[in-house]
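A protein chain is absent from this complex, but the other protein chains hold their places.
And now, subunit A:
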Amino acid sequence: MSEAEEKKGLFARLFGRGGTPAAEAGADRPKKRSWWERLTGGLSRSSQAIVQGISDLFSKRKLDALTLEELEDVLIRADLGVAAAQRIAGKVGAARYEKTIGPDEVRAILAEEVESVLEPVARPFEIDETKKPFIVLVVGVNGSGKTTTIAKLAAKWTGEGKKVMLAAGDTFRAAAVEQLRIWGERLNSPVCYAPEGADAAGLAFDAIKSARERGSDILLMDTAGRLQNRTELMAELAKIVRVMKKAEPDAPHAVLLVLDATVGQNAIAQVDAFERTAGVTGLVMTKLDGTARGGILVAIAEKYGLPIHFIGVGEGSDDLEPFTARDFARAIAGLDSDAEADEQNA
């Protein structure tokens, strides 16, 4: 949910002659929106939907089975998944059955529940400085936003004074290498690449060697998008990991799975398959700036307990933020943004 001015800024950055994006980003946003504002902005639609639903439900009647079922539906609509929705609806029902319960109370319980699930997995991404280069492999299905996420991470870490190298490991999709090279130019980061159709595993090997020679702090390795049920493509990913270990025995030091927030319950299958093949160490959820979404993170956290490191709430190169359970839970439940929600509901 960027404003028009920001859009222009981003636009200019994209098609200007490169330059130092970090400085430009600063100039574009004299008054940077706080992380909280942007998260609630991104999630507001989803929380509004939930808030509206809950308000409708509980301002009217007593808590009975039908009401609970409807609460479950509201949560399902937010992509929490049937199991998580049932559990949370059950929590709300426990000890409150046949009692009148206000919307605020339900919201608080919802936030609490979501937070309790997400709290253990909200862990910041840690770069082990003793590993040089610190090798990060980025994986995910097609179109989940891997390359853009890499650009955002590179911008973030470059801004923190780290030397970042990018490896354009998507040798399959047309112009994917080009896309990362353009980002590399903008960020002044070296990009290791091979021609389209080249072996990504070979590129990974070369990139690690090259990053070592250049003394890079971090190597960010892009990969081609692959659907998790395509065994041949998953085998290729396994090979990339294997070959990386030949160049650096404990590589990759981190494997980030990029999940698209618009994906529904299939995200669980994605986590499952990529975890098995590439040993995912953490998650990044992108595209949280649309409507009703984000609930799937609750289901994933319940099932896998994998750390959620970042969420993407916009298209700007700094629209990637560390994940915080409390903020996310409260934003989803519509707490602390009541004024805004009420305003828009009115």
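Assume a residue touches a chain if its C-beta (ideal position, glycine included) is under 8 Å from a C-beta of that chain, and two chains touch if they have at least 3 such contacts; residues count from 1.
Going forward, contacts and distances are computed from a predicted model.
According to UniProt, the chain absent from the figure is "Signal recognition particle protein", selected among "Cell shape-determining protein MreC", "Signal recognition particle protein", "TRAP transporter small permease protein" or "Glycine--tRNA ligase alpha subunit". Of A:F172, A:F205, A:F274 or A:F310, it is A:F172 that touches the chain left out of the display. Among A:N188, A:S210 or A:Q265, only A:Q265 touches the chain that is left out of the view. Note on the undisplayed chain: of the listed residues A:G145, A:G282 or A:P307, the one touching it is A:G145. Panel shows subunit A; residues 1-2, 4, 7, 11, 14-15, 45, 73, 76-79, 81-82, 141-145, 148, 172-176, 178-179, 181-183, 196, 227-231, 260, 262-267, 269, 287, 289-293, 296, 315 of it touch the chain omitted from the view.
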